[in-house]
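In what follows, a single structure is set out as structure tokens and then discussed.
The complex appears here minus one protein chain, its other protein chains still in place.
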Amino acid sequence: MSNQPLFWIFALLTCGGAVGVVISQNIVRMAFSLIVSLGSTAGLFFLLEADFVGATQLLVYVGGTLVLLIFGVMLTASGPFQQIRVSPGETFLGAAVGLLLLSVIAFTVIDVEWDTLNAARTEASPGAESGNTARAIGLRLVGIPADHEIGVHEGRGGRTGYLLPFEIVSIHLLVVLVGAAYLARAKRRVADGSTGGEN
Amino acid sequence: MLANTSIPVFEQLFNELTKTLPGDVFAFLPELVLCGTVIALLLGRLLGTDRWIPGHWTALVGTLIAFGFSFNAALGGIELSSVEATAEISRSELFSGLLINDGMTIFFRLFLLLFLVLVIALTVLSGIPDNEDGPDFYTLLLGATIGMMLMVSANHLLILFLAVEMASVPSYVLVGFLKGRRASSEAALKYVVYGAGAAGVMLYGTSLVAGLLGTAEIDQIAGKLSELTLTGATLRTILLGVMMILVGLAFKLSLVPFHFWCPDAFEGAPAEVGGFLSVASKGAAFALLIRVAGQLAGPAAVPPEIPVPGLEGLAISLAIGLGLVGAASSTFGNLAAYSQTNIKRLLAYSTIAHAGYMLLGVSAMILARHAGDTDLARDCVSGVLFYLTVYLFMNLGAFAIVALVRNQIYSEEIADYKGLAKQAPLLCVAMAVCLFSLVGLPPLGGFVAKFFVLAPVWKAGDIHPAMWLLVGVALLNTVFSLFYYLRILVAMFIDDRPTGQPVAKPDSVDKLYVALVSIPILLLGASPLIGKLSQAAEDAARDLFL
Amino acid sequence: MTHIDSKAWLLIIAWLLPLCGFVIEVFAGYWSHRCPGGRYKSRTAAYLAVGCIGGGFLLSLSALISGISDWGLLEHQTSHSQAAPLESDNPDAHATAHFTVANVPHGEDADTGETGHGGGQKYVSGEIYTLGTFGKLRIAIDYYVDSLTLIMFTMVTLIATCIHVFAIGYMDDERTEDHTDHQVHLADGSHLHRPGRFYLFFSYMSLFCFSMLGLVLAGNIFMVFVFWELVGICSYLLIGFYVERRSASTAANKAFIVNRVGDFGFIIGLMILWTSFGTFGFKSYTDGNDGAHPEPGLFEMVRDDHGKVDVEKTDHGSIVRIQDHDDKSASIPYWLLVAAGLGIFAGCVGKSAQFPLQTWLPDAMEGPTPVSALVHSATMVAAGVYLAARFFPVFLPEVLLTIAYVGAITLFVAATIAIVATDIKRVLAYSTISQLGYMMLAIGLGGWGAGLFHLITHAFFKSLMFLCSGSVIVGCHHEQEMPRMGGLRKKMPITACTMLIGVIAICGLAVPGVSLWGYKIAFSGYHSKDAIVATAMTYAHLNPAHSLLFLAPLVTAGITAFYMFRLWFYTFAGEPRDQELYDHCHESPRVMTVPLMILAFFAIFCAVGGEGGPLYTAISHSETIPEHIADSAITLPSHKQIAGYHQQAGILALLVAAVGTLLAWLMYGVGRPDPGIIRRQFAGTHEFLVEKWRFDELYDAMFIRPVHVVAAWFSSFDRRVLDGVLHWFAHTGVVLARWNRWFDESLVDGIVNWIAVRVQAIGQSLSVVQTGRLRQYVMFIALGVVTLFLLMFALFPQT
Partner (left out) sequence: METPLAYYLFVGAVLFVSGIVCMATKRNGIAVLMGVELVLNGANVNFVAFAHYTPLGLDGQIVSLFVIVLAAAEAAVALAIALNFYNNHQTIDVDRGDKLRG
């Protein structure tokens, strides 16, 4: 089965959404474009046979992060600042820098002959068993390579376990949420005068 | 079918976990203690015990316990090192190669925890988080420190990104901790956006490097690099990827041209946070930079006689590039500091300059490593470690004095420091010690440290003459820097205190703290402590290039 | 416990005594100072400081005596004895000009462990404590003691003791709780009142002595640098002692910053030496290495046992082979060694106020006069010369030539400026710069012994003169302008008399042809300056292209005599110009005059016997005469050759000095005896001087009008001719001096200021980039990524 047409659809939607975010001046439209872009990225992930990542992308990104952002839009969009215009000069400068950056990346990353590079290095492409990576990912968390991966890797032989980041990220989330909550909540009593100079 | 395979899998899982995990967890104990302290802080808040046991005590005790554990580990390391030819034993991998536990990890853990103790003590004295906000503040502080400790031992590109994020995100909140102030919120916004941008760039670079090399493990980079033929687009991609990773680190180190956040964030943040960020996050970022750069300089397996064509160029261009960035940072930092009127901002520019000096050490390390002169490479690294330690005391001292003086005169403008020496002589003398040490005048620690960093760099001039030029620029900078540091001292010691200004009357505890921080600067300039510290720094650098 | 030689022990204790004094004064001085009751506070701090430095002097003296007996320092070395036919080359063979060195001993016991005694190496060296090792970099507190160290120690401690005692009297008014600084005018027109800082002064002085002695004792260049900076900091504190005076704090900053410029070169030199030689030490240890093979030091690595530098020509330019190294083929590029030498010398230029970094020293006179006497004439500024001398073995001919020229320019420029200065201390300051130039010149010319000889004699007579000026300043109630003085010899006879001794010493006057018990009748300055001029003369003869190096010191000898006698006549001779000042003037108390007399004694006798005398003989025991480098364009004179020119040079120098003295006497001395003529001649000018004394007009009055007086006196001569000649002389002098002054103040200062302003401006324009706009910052991330990528790509060596 050729995924080519699907790829083009998702790729266009992803890029179009991203460019839409950039060129739109209306914050609500930007948010919508972002949803389109990130949602189609999940589609690309599915095409790449990374179903678990794709699902996470939809759940966490589109379902969580974006809702958070839209929440922010609604909290701040009241008043005359819904559309904050950027001067044409700055737009032009931004476009120029963007094109420059894109051309640099194209000049480097896209230019690499990935196929020959990878073919020369490993005989077998380590493609996962189609469309079912959740189990493999779960096993890798504790450092057990999935069956199809054994022998593919050099060095530590794919035995890198991701237990540590999995656990430590929970502490990180805890700390971060405490921080976010601290900033968001109102101070219960008036700030002590000695805590800061005149502003 | 599932049932059939699941039994061996769980067996395997059990075996895997029991084989290495207990040892790994034991080595990871200092970080775990900090995690536990975070939870204790939050529980204390939940249960209301923080009314009787203030947050800073919990944090202090937790940090001290962690410090004790890492000190114990350090002693173990020294014992090992005293036995001949067992250097390799002291380097071990934790969590299936995600982390490296070697001399440098131990050194930086001690460094960060010692610093954390001092910072917590400072916040207790200066009272910047009041009792109510204490648990939040210390949670963020400890959370950031855990991230930095991970940065120090990272051996995987994921951990690299994760650790940088863990160190950065709580710092954003810390910068905006005085949430009612406009300047503070502005600083935090700038910091978070700049930091997120830099992190994004770094992540993109990480993806390029990992994709091109087919591995995400940092200690495999050198080996994989030597297998590639570095020409054409492959070379450009690896350059771009490496550069983008370095951009993320350069952001943490506030190197030119990625320093823009630094003065703004430091001016808006409380001085205590400024002190914390200027030392801890720089130290951790340097550790990470040394690890990554050491890999990029070339694999240990390739003897220098057999040159790998692309790799050679990579090492040289990287070393000279970093050297130029370092020289530019120190020059820019020193020059831009001239016109500052806010002392925190001035110190921010000064930290930019100091990061530049230390970066020269790293760039020389790459050259030396690449040329096969491992001893010189180690000297470079231990020079940087020595510098960082002295920098810990002198920069923390300066920021602490700013914080304590602010509590007295409610100002952080240099103009308001006029004639302070008559009211708070000890604080001002300590400030003079810190600033003179920052200039690099003997017999203070700053001089010895600058010498330890620049001497190997000069020696690396034999490998590439550009290093001589860079040392020249750095030395010229120490002359420049004298002017603006002297400005503060002139204001404090020579100018008269205008009438009507608030009177500074520091407590005796404040004085004790300031003395405690500034005495090591003197000792590290002229006492056997130099030998002790340089020995420790050498031990730390020893198993870096095996 | 390592073995340390007894001489070294004595010096180490002498070195640490002032540190103890400093610590006690800092921690206890304040309380001792604060004793309640009575207007004046106790002098405890001063007594403590004097005790420490005096004890140090006694210890150094015993070390010196021990050195004399151990090493036979007073015996002539064979090569110095002109009669000894030891040198193989015949007198007219200097074309081949290699100077076999007999005084670098490689006697029978050179290879036994027992060195430092008898006829072996005449130095002891060892470590006191290793602070830390850092890879191959070892940072240690070392000592290096040879006859130069011993003499410097004794000289520094002796002079410091005298000056400390003097300072007890000079700083007496600082003992009050309510000291009035008359030079600080507050906004309301009153003077500043502040608590006296008596104890603080003495604690700074003790710290300075400690640092200075550490600098002399140091056995490695790193330690030298540390103490080098420490004396700099002490100097900063002492110049800025009257911090409330704007001029004092500015001067302190200026001194500090100008010195840092020199130190920049110093560190570069340090880096080169360390990276090329892997050590900081001067020479291998003789003490405490328990029979182990001593590690070679810098001097032994640059030159072999015969003092020869092993230069080799290769395709990549000349290289210098490193001697005594584990790696036999180790070498250093020739230019790098030159660069190292120039770097070290740059540090010396800063510290010794040599051209073009001389501007800080006259300003440094803002400090209390005892400080000027100790720090800014006798010891610290001489440290640059001392270091140049210590590092003599490392200097290659190109470096020596640079040193010589810098010295020559300095000595001439400073002397001409001194002619027009009116502040008594500033005249002495310029004179100090000029004399330091003499020493540098001597070292650059290869006259090692002569330079250090002059260092020691100069230290005595210049500190004497500074103390005399201090005595005058105290006597005249802090008046420093000479035009307001005059005739003070009647009021302060001791000061006038001792000052005259100093002046005669510095001018190098002597009674020619007459000798008393075989010794020439001359003060110390004559001998040392004579030695330098003789060296210069020989040098000019050997290297005719550099004759200027002989003319400059010769002419300047005359100028020196002129301005020094001008100072003396102006201050002490003639009639009082300011009657009120004169009436209130008084001789200083005994505590100040006794040190003057002691120093005067040494100014007369310390160099007795000249180059055959004990001082020079002892110094020359440390001398290392470099062997000629084959392809060098420069030929350094040997002792023997110098001896040949000695007679001529002595007479010539004496003649020039006598002319200068005569001129000064005619202009400032002889005109005075008849006050009627003076009053008639100077009626307008005198009033003008007293009221305004603007500098330009003052110079006119100082030069043109005396010319008229002189002309009237010599009425038997053709008036117009004499007038014309003297006019021309005077006018040229004024123009030259003004030009120099302009050069000094406008150009050099101007450049320094210009740089400072530029740097400030650049700094300001740089922080404009920091616009505070977040979006711009993010834009810079993108641009930075692209730029750095292109930079790295460009740096990538394409093959």
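For clarity, chains are labelled A, B and C in written order, and residue numbers in each chain start from 1.
By our rule, a contact is a pair of C-beta atoms (placed from the backbone, for glycine too) under 8 Å apart; a residue touches a chain by one contact, two chains touch by 3 or more.
Every value quoted in this text rests on a predicted model; they were computed, and no experiment measured them.
Student: Given that one chain is not shown, what are the shown chains it touches?
Tutor: Contacts of the unshown chain, counting the full complex: A, B, C.
Student: If I consider the whole complex, including the chain that's not displayed, which of B:Phe28, B:Phe67 or B:Tyr204 touches that chain?
Tutor: Going through B:Phe28, B:Phe67 or B:Tyr204 one by one, B:Tyr204 is the residue touching the chain not shown.
Student: In the whole complex, not just what's shown, which of B:Leu189, B:Leu426, B:Leu489 or B:Ile519 touches the removed chain?
Tutor: Candidates B:Leu189, B:Leu426, B:Leu489 or B:Ile519; residue touching the omitted chain: B:Leu189.
Student: Taking the full complex into account, what residues of subunit C touch the chain not shown?
Tutor: Touching the chain left out of view, subunit C contributes residues 767-768, 770-775, 778-779, 781-782.
Student: Take the complete complex as the reference. Which residues in subunit A touch the chain that isn't displayed?
Tutor: 2-4, 7, 11, 14-15, 18-19, 21-22, 27, 30-31, 34, 37-38, 41, 44-45, 47-50, 52-53, 56-57, 60-61, 64-66, 68-69, 71-73, 75-76, 79, 81, 84-86, 90-91, 93-95, 97-98, 101-102, 105-106, 109-110, 112, 114-115, 118, 121-122, 125-128, 133, 136-137, 140-141, 146, 149, 152-154, 158, 160, 162, 165, 169, 172-173, 176-177, 179-181, 183-184
Student: By the contact definition given up top, give the residues of subunit B that touch the hidden chain.
Tutor: With respect to the unshown chain, the touching residues of subunit B are 157-158, 161-162, 165, 169, 172-173, 176, 179-183, 185-190, 192-193, 196-197, 199-201, 203-204, 206-208, 210-211, 214-216, 263-264, 267-268, 339-340, 345.
Keep this in mind: only the chains that are shown with their structure count from here on.
Student: More contacting C-beta pairs: A-B or A-C?
Tutor: Between A-B and A-C, contacts are more numerous in A-B.
Student: How far is the middle of subunit B from the middle of subunit C, if each middle is the mean of its Cα atoms, in Å?
Tutor: Computed value for the inter-centroid distance: 45 Å.
Student: How many angstrom between the C-alpha centroids of subunit C and subunit A?
Tutor: Each chain reduced to its C-alpha mean, subunit A and subunit C end up 69 Å apart.
Student: Between subunit A and subunit B, tell me the centre distance in angstrom, where each centre is the average of that chain's C-alpha atoms.
Tutor: Centres of subunit A and subunit B (C-alpha means) sit 28 Å apart.
Student: Which positions in subunit A are in touch with at least two other chains?
Tutor: 104
Student: Quick check on subunit C: which residues sit in contact with 2+ other chains?
Tutor: In subunit C, residues 783, 785, 789 touch at least two other chains, as defined above.
Student: Can you name the residues of subunit C that touch subunit A in the complex?
Tutor: 775, 779, 782-783, 785-786, 789
Student: Please give the residue numbers of subunit C that touch subunit B in the complex, ascending.
Tutor: Residues 129-137, 139, 222, 225-226, 229-230, 233, 240, 243-244, 249, 253, 256-257, 260-261, 264, 267-268, 271-272, 274-275, 756, 759-760, 762-764, 766-767, 770, 772, 774, 777-778, 780-781, 783-785, 787-789, 791-793, 795-799 of subunit C touch subunit B in their complex.
Student: For the complex, which residues does subunit B have touching subunit A?
Tutor: Of all residues in subunit B, those touching subunit A are 9, 12-13, 16-17, 28, 31, 35, 38-39, 42, 94-99, 127-128, 130, 132-133, 136, 139-140, 142-144, 146-147, 150, 156, 158-159, 162, 165-166, 169-170, 172-173, 176, 178-184, 208, 212, 214-217, 220, 223, 227, 232-234, 236-237, 239-240, 270, 406-407, 410-412.
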